[in-house]
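First the structure, which I've put down as structure tokens, then a few questions once you've had a look.
Here the complex is missing a single protein chain, while all its other protein chains stay put.
Our next item is subunit A:
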């Protein structure tokens, strides 16, 4: 559905090199990205600020010409066949709007039906579904300029889907949203992904979006792909492990060891201990502990994706 082969985008910037002199310098925003995304995949595309995420998305949607490399989306060349591609893709930019600012939301949708030449029945069916899933009814007749950010984003999602795109590009769709709106957007996208017809590419800084929605995670930094795989593979690669936090009635005996686990923390005079599990199952670790001390309470803490990604972003290159 999406193919990128050695995709590059270079920008020329002028930097001050003296009182009056300016020097031209080439900056690679995207530096040889190769990816293939199949139909129905939900891919998280993440990276620190300035990593090249949005630039990639702009090239995939035909808004920006690549400096070199090949790119195909739905079998089309995005820049050259942009208007044809527009019928096949939906795009939501979290920080800009595709709706008509002065018109009520419902009128924007009606206008989009004509712009995309969608048969009335198809349009109505999709709109009814979006109204139901995203709860649009209460603000359907409100001008877009008066909508809250959460309402507008629900409108943007609907607008991107009314023509039935095969690929949906989402550039930070939950930025600035409150918890409830974020959940509404995520649930909607999860539901959309379950259908398996729409390929979804999501860039975000909110890793909860990725955990909830995307099985595949592509991490980009300085214009290059530094990870392409599942979230579990990312954890495995960066050695992140589950932790077992145990509250004890009495501290563990001195010199206690738990095979397959490492004691990584002791608090409250030894009444709370933390083990990092190195391959051992949580159940086996608990069984090993119960024989050694009186266990009052315990919890298994999953590795935090934010920690892993932070490690990835700050890793020396």
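Simple rule for what comes next: contacts are C-beta pairs under 8 Å (C-beta built on N, C-alpha and C of every residue); 3 or more make two chains touch, one makes a residue touch a chain; residues count from 1.
Note that in this section contacts and distances are computed from a predicted model.
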Discussion item. Tell me the UniProt protein name of the chain this structure doesn't show, selecting from "Glutaconate CoA-transferase subunit A", "Cytochrome C oxidase subunit II", "ABC transporter permease" or "Ribulose bisphosphate carboxylase small subunit".
Written reply: "ABC transporter permease"
Worksheet item: Which residue among A:45, A:93, A:139 or A:275 touches the omitted chain?
Response: A:93
Worksheet item: Which of A:194, A:237 or A:311 sits in contact with the chain that's absent?
Response: A:194
Worksheet entry | Touch with the omitted chain, as defined above, among A:132, A:178, A:278 or A:306 | A:132
Item to complete: Out of A:165, A:223 or A:303, point to the residue that touches the absent chain in the complete complex.
Response: A:165
Worksheet entry | Hidden partner interface residues of subunit A, rising order | 11, 49, 53-54, 58, 61-65, 79, 82-84, 86-89, 91, 93, 95-98, 100, 102-103, 107, 110-111, 114-119, 122, 125-126, 129-130, 132-133, 143, 161, 163-166, 171-172, 187-188, 191-192, 194-198
